[in-house]
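A single protein chain has been omitted; all remaining protein chains appear in their positions.
Letters A and B name the chains as they come in the text, with residue numbers starting at 1 for each one.
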Amino acid sequence: MLRLGFQLLGGAKTLQPSLSIRVEQIRTTYVLERRYPPHLDKKNRPPKNLKTKNFIYDEIENTNLKKEPDLKLILTSFVEGVGLKNEVVTVRPNFGRFKLLATGLAVYASPENLEKLKRDLENSKNDVQTTLHSSRYAELTRRDLAMRILVVLVNQENPWTIEKWHIRAAFRRSGIWVPDHAIKMGDRPISGPNLELEKKHFLVTVTINNLETTPVRCMIRNWSTLPELRLPRVDNYMEPPFEPVFEDERQVISTLPLPVFCLKKSVAS
Amino acid sequence: MSGFKTRITILNRLPDCYQKFFREWKYGPQAPVHYIPEEGKWKRNPETGEVKIIQNKPIPLTYPKEFDDGLWGGEALVRGFQKRKQLQRRVPHFWFPSLIKSVLHSEILDKRMEITVTHRTLRLVDQHYGLDSYILETPPQDLKSNLGIKLKRSLLLALAKQDFLPNNPAKREELLQKYQKHIIPLEEAEWYGLTLAEALEKLGKVEQPKVQGPAINQPLKIKFREEFIQQLKAEQEENQPPPPPSSKPSWASSLNPFKFNKSV
């Protein structure tokens, strides 16, 4: 269907269609049906001509409005967020066609290709498939973690020493699931109550699937159960400069990528 | 119909492989795209029990000029009418396919091509696991457009000559193995996918050397006439007196355009 919508920008006074035409095209594939089917042809006679009546059609289906089925592909290399090399993945058709097939990152999962893949895997059974990436999301998670500043809440009245479970709970509170074995902390203890440590950074190391490793900045924030004892509210407390707890960690803390909202601010300014 | 007849007579002079291709391309039955064909040979009316034959008459399609530059996957323009209400006069209506530009990759030609396609084409390419298989496995009447036919021709030629991918012989062998059933002899491949005009030109080139050779059925009249003319020419040369020696220069040579100026 071709629709030409004329929208006159200058109102009815100025009729200048060349300037103000808005062409809106909606084109779709149709499956049609004759409302009046033609008469049957006779045996051993030339077929009858169609009448105008036979050209009246009813739309019975519009294939373009249907949801296309997913594509099954074999990845030829690691694709972030999609899969590992030699993995059979199911993706949306247009993403598969234009992002994976057109760039050569994947091939169709045809029976021949699947057989070939099977043969290849059998031949290369001895060496490990990939030691670069543990899973399709691990690299993305690692990058996001490196940008994070983890807020570790500590009580400003009771004595504390930061332990592994403090970090785990802090991660969990900020929406990141990290098990105990993935966290590695420094040897030096950090303990309080100590208001001088407010807004100071220290590092922990997170290992994803025993492979991807990244240091993560942690920021100490004091908190009290009694509202009158709480420290005054500070805005933009996650913005640089970052003060380290231990002076030798200053280098790493400043070189880790900034959080996204800091980057946006710097671009805007 | 007269034009059709003359074409047929011309077609008969072309090789059989081209005739077969041409008839398939132009008059072969197309896959149903814009309608759903009824299955079976006969059908019975459930109420009256009357048996009728099933005749599927395809919906006539119109091929615009742009059709030849793309791969529309069997879709084309449908010109017809809509009857929107029972008591309303029918309204002319055109059903257009939705066209998009897309990049398709050919393994054999080792090229990425920007082609105007429809969503159906993309789906067909996916179903055939690649552009090459789609084009090779689809009959010419379904490819229909000049671009599709030319692509098929170039693929068949490349397969017949076995000269594609000069830098990657391993891949070439693999592809030859893959498309084994589509390989046809080179003579047939050279005729495949030509338009009628191109085929006639090619026919002319093939037939020309035959015409330039010795004429077999030349009438004697012409031969004798030529002999007679030769004879007359020879006689004329004999009888002609030698040209007189040029003793006196013509008056024009004595003229000197610069002499007058010099004297002045």
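Observations on the model:
Rule of thumb we're sticking to: contacts are C-beta pairs under 8 Å (C-beta built on N, C-alpha and C of every residue); 3 or more make two chains touch, one makes a residue touch a chain.
We take it that contacts and distances are computed from a predicted model.
Taking the options "EOG090X089S", "BOS complex subunit TMEM147", "cyclin-dependent kinase" or "RNA polymerase II transcription factor B subunit 2" in turn, only "EOG090X089S" matches the UniProt protein name of the chain that is not displayed. Contacts of the undisplayed chain with the visible chains, over the whole complex, involve A. Across A:T76, A:S110 or A:T141, the single residue that touches the chain missing here is A:T141.
Note that of A:F78, A:F95 or A:W160, the residue touching the chain absent from this view is A:W160. Residues 134-138, 141, 144-145, 153-155, 157-161, 165-166, 168-169, 172-173, 175-179, 181-182, 206-209, 223-225 of chain A touch the missing chain (whole complex, contact as defined above).
One rule holds for everything that comes next: only the chains that are shown with their structure count from here on.
In terms of their C-alpha centroids, the spacing between chain A and chain B amounts to 49 Å. Residue ranges of chain B in contact with chain A, taken from their complex: 33-36, 52-53, 55, 57, 59-60, 75, 78-83, 90, 93-99, 102-103, 105, 112, 118-120, 122-123, 126, 129-130, 178. The touching residues of chain A, counted against chain B in their complex, run 1-2, 27-35, 37-38, 40-41, 47, 50, 52, 55-57, 59-60, 63-64, 68, 71, 93, 97-98, 101-102, 108, 110, 112-113.
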